[in-house]
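Complex shown without one protein chain; remaining protein chains in place.
Let's look at subunit A:
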Amino acid sequence: MSFVELRNICKKYKGNERYSVENFNLEIEPHEFIAFVGPSGCGKSTTLRMIAGFEEITSGDLFIERKRMNEVAPRDRGISMVFQNYALYPHMTVEKNIAYGLQNMKVPKDEIKKKVDYAINMLGLEEYRKRKPKNLSGGQRQRVALGRAIVKNQKLFLMDEPLSNLDAKLRVSMRTEISRIHREIGATTIYVTHDQVEAMTMADRIVIMKDGIVQQVGKPMDLYDHPVNKFVAGFIGSPQMNFFDVVVDGDKLTFSDGASMTLPDRIASKLSCHNKKLILGIRGEDIKVDNLALDTFKNNILQAKINDTEIMGNDNNLYFTFGNTNAVARVSKYDVKEIGETLSFIFETHHLHFFDPDTENALL
């Protein structure tokens, strides 16, 4: 039985023509870590705030533990929330911030102390317990916000872009910390982020949204390997998937600059196209430049001039223009290339994605 269920949830703000969230359907299992991801204005935070009770649900039903929650006050929904700007009480010390909710819940004093000590130890805030938020760094503030959420023992955690105000290094360490806390506490977690890396690394399942509409729900690797449309394919993965306008005729694929390659029968028969325009998608790591690949697929070798290179340490990004499109190949750190050099490469045909140019839906 699902722990949280969103049934045809819609949100329309007064005076707005279009829905901010439209027909959102989702079932979340107990202890699951779900990430809502999408670009700014896609409705992910609005959906989270509807679950929290801070935004009214225009239509549809929200159930938490099978109870309809549409008209229930936020405090009675059994949730804890971590806010983007931490929302700490500025005039209270770390321990008072963490204890405040418990005091209002009339928890006995000795139990409050035990719970606060547990959270403070768990989050490594021991030496800061008497400090006020203004005297803490961004990471420490975020940990206090987590502590405040943890101590109340709620079954549902909501997190609204909790790491977006932190620097890149701290984001990585806090990501690990949040995952660890999730494992230890076991609360069902809904995590909103615009950062697909956060969603991929932390979530059991990801919900990708665009313009208020859910595009795809699935496990991180399902979304990565089997995107349902061009938006999902482009949103998930870094560097972004490369897209080329192509014409497919049987097993022959021709790029807009006239270059061509042969498709395997398996793909050609699935597509069964005759002179049809399609969008080809391929991830940077599926563009192969190594000798073994080039020798194996001699007939499909393509060429382009390198415009730019990015040395990432563990691998290199090679930027080139091909088929009148800017593209990037992610190659081994040992494949060192120079700007201006001609790059020979093949497309790993197992990992080709095809999209309808009109609907942008995936065809394979």
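We take it that a residue touches a chain if its C-beta (ideal position, glycine included) is under 8 Å from a C-beta of that chain, and two chains touch if they have at least 3 such contacts; residues count from 1.
To be clear about the criterion, contacts and distances are computed from a predicted model.
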Practice prompt. If you had to name the missing chain as UniProt does, which of "Nitrite/sulfite reductase", "Carbohydrate ABC transporter membrane protein 2, CUT1 family", "Cystathionine beta-lyase/cystathionine gamma-synthase" or "Fructose transport system ATP-binding protein" would it be?
Written response: "Carbohydrate ABC transporter membrane protein 2, CUT1 family"
Discussion item. Among A:52, A:209 or A:346, exactly one should touch the missing chain; which is it?
Written reply: A:52
Worksheet item: Which residue, A:11, A:44, A:115 or A:148, contacts the hidden chain when the whole complex is considered?
Response: A:148
Worksheet, complete the sentence: Out of A:39, A:74 or A:264, only one touches the absent chain, namely A:74
Worksheet, complete the sentence: Per the touch rule stated above, subunit A touches the missing chain via residues 52, 54, 73-75, 79-81, 83-85, 87-91, 100-101, 104-105, 148, 152
